[in-house]
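With one protein chain withheld, the remaining protein chains of the complex are depicted in position.
Let's turn to chain A:
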Amino acid sequence: VMSWKTPKIVEIALG
């Protein structure tokens, strides 16, 4: 069960 919400993405720098 998942309600839709504005997508979010966390960015991680690997360098």
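Criterion: a contact is a pair of C-beta atoms (placed from the backbone, for glycine too) under 8 Å apart; a residue touches a chain by one contact, two chains touch by 3 or more; residues count from 1.
To be clear about the criterion, contacts and distances are computed from a predicted model.
Asks: When one chain of this assembly is omitted, its UniProt record names it as which of these: "PadR family transcriptional regulator", "(2Fe-2S)-binding domain-containing protein", "Urea ABC transporter permease subunit UrtC" or "Pyrroloquinoline quinone biosynthesis protein D"?
Replies: "Pyrroloquinoline quinone biosynthesis protein D"
Asks: Contact with the hidden chain only, please: which chain A residues?
Replies: Per the touch rule, chain A residues meeting the hidden chain are 2-15.
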